[in-house]
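First the structure, then my questions, so here it is.
In this view, the complex is presented without one of its protein chains, the others remaining in place.
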Amino acid sequence: MTDLATIVALALTLCILSFLYRENPFYRFAEYLLVGVSVGYSTVVICRNSIYPLVIERISSSGDILVLIPAALGLLMFARLKRSWSGLSRLPLALMIGFGAGVSIPAMLQARVLKQVSSSMQSLATLDGIVIVVGVISTMSYFYFSRKQEGLNGRLAKLGTYFLMVFFGATFGFTVMSRISLLIGRLEFILRDAFGLVS
Amino acid sequence: MRLLSLDRRIIYILVLLAVGVPLLFRVPLPVKVGVETRKVHSAIDNIPHGSYVMLSFDIEASSLPEVKPLAEATVRHCFQRDLRIIGLALFSEGAAIGYNLLVQVADEMGKVYGSDYIYLGFRPQYVSAILGMGESIEDVFPLDYLNNDWREYPGYASLGNYDDVALVISIADGSLPTYWVEYAGSRYNQKIAACLTAAMTTSYYPYTVSGQLVGMVSGLKGAAEYETMLGYSGGGHRGMLSQSSGHALIILLVIVANVAELRKRK
Partner (left out) sequence: MMTTRKISFVICFAAGIFGLVQYFSPHPAISSVYRSLLDWVQIIFAFALLVGALSVLRMHAGKVMKRDRHWVYSAVAVASLIAMTAAGFAGGADRGSLFAWLFDNVQVPMQSTVFALLAFFVASAAYRGFRMRNLEAGILLVTALLIMLARIPIGELATDWLPRSADWVLNVPSMSAKRALLIGIGLGSVTTALRVILGIERSAIGG
């Protein structure tokens, strides 16, 4: 451990890990430092890497003054910071949300609904395919609340919960895997980069 | 039952030992390559040399230790195949992560910025960015990450939109591959693959089964599988012993707690 970068990264890593014992001033210091640094980072990336090329550079190099319209609408977003002006921020919000809703309709229908339904139907020729169709229908019936879940509907919904439990169980297993991998990364840093215990 | 009221800090120490101690030993474990990893590998392998591949770093710093070995392996494979990489990020933190990673691997492999790879940086509002690149990549990214005009680079002068991109690989720790599938895939017929954190794996099986994703590689295990296919040992392989012992400890804890509960009930 010779360089300043490793010392700083190690000290801050240990500050965060100290939370495992209990909350303490070192952890709290690191927590607030992280908030400041990450917000500062995002601010710089947004300004340098998005607002500069999309607005400032276009005006200065090609004289594209039309971008002043979205820039002005973007500035209206700052009205949210003052209660009496916050109504103005509805205008850019309305454009973003309305347009987003419009473009999402065909995309959702095609990618999430039609393609998934058609893929389920195509697999019906096999035993696995039948299980898939039963799984899809029963799971969907579990979320169908317009009719009371009793009789055949109730049994189907109950079957759906078993499929859901398989999904949640598998997701839990992978989540454990993910968290252990993150810990491996940090411990590898401490043991190898900071203390040189591993070659 | 004293076992059931075990102090949480004892469990923490056990986790620390189970994950940390195996890191001190270099025990190479053989890794079997899964079907999904093979699919991504062969998708990249079948792209003609010199084609454009888009790597989108849709990740945050929080998942870097898990995703880095996987991203490294994917970048290496693309460079080995002489594919021209277009790097970008749809999460702000991914901007610096992607740039560092591309430059690091490119330097190791003797690849040159502007002819073998470019890095476009970050765009907010991923739906508009994904849809916009289907019309024109230049519209969405007039300049690269360091605010240079990337169209002046000889290797990228002919790059227009998704029609020129053989494959998009979303390196992600969240739901971004879904948006790539929904907007670039369904509207522009763009081929998409995903490199994911393990926690996201189950969410993407419907897309691989339906063919909307050409394949996915996930987690440190996925990285180890990909490294096996490329014939080198990196961060994925290094972590496999710790990953195994970490899982073994949690399985053991669950079994012990259930047995203790059963005995208590009797």
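A and B are the chain letters, set down in written order, and residue numbers restart from 1 in every chain.
One rule holds in what follows: contacts are C-beta pairs under 8 Å (C-beta built on N, C-alpha and C of every residue); 3 or more make two chains touch, one makes a residue touch a chain.
For clarity, every value in this text was computed on a predicted model and none was experimentally measured.
K.L.:
Suppose we count only contacts with the excluded chain; which residues of subunit B make the list?
P.N.:
The list for subunit B reads 6, 8, 11-12, 14-16, 19, 29-32, 34-35, 60-65, 92-93, 96-97, 99-100, 103, 123-125, 128-129, 131-132, 135-136, 139-140, 145-146, 187, 198, 201-203, 205-206, 209, 219, 221, 224, 240, 243-244, 246-251, 253-254, 256-258, 261.
K.L.:
List every residue of subunit A that touches the chain not included in the displayed model.
P.N.:
Touching the chain left out of view, subunit A contributes residues 5-6, 8-10, 12-13, 15-17, 19-20, 28-51, 54-55, 66-67, 69-71, 73-75, 77-78, 80-81, 86-106, 108-109, 111-113, 116-117, 119-120, 128, 131-140, 143, 160-177, 179-180, 182-183, 185-186, 189.
Rule of thumb we're sticking to: only the chains that are shown with their structure count from here on.
K.L.:
Express in whole angstrom the distance between the two chain centres, defined as the mean CA positions of subunit A and subunit B.
P.N.:
Roughly 15 Å, centre to centre.
K.L.:
Which subunit B residues qualify as touching subunit A in the complex?
P.N.:
Listed in rising order, the residues of subunit B that touch subunit A are 9, 12, 15-16, 19-20, 23-24, 26, 61-66, 68, 92-93, 95-96, 121-125, 127, 131, 141-143, 145, 147, 181-183, 185-187, 197-203, 206, 209-212, 218-221, 235, 238-239, 242-243, 246-247, 250.
K.L.:
In their shared complex, at which residues does subunit A touch subunit B?
P.N.:
Those in contact with subunit B are residues 20-21, 38, 41-42, 45-46, 48-50, 52-54, 57-58, 96, 100, 103-104, 106-108, 110-112, 115-116, 118-119, 123, 167, 170-171, 174-189, 191-192, 197-199.
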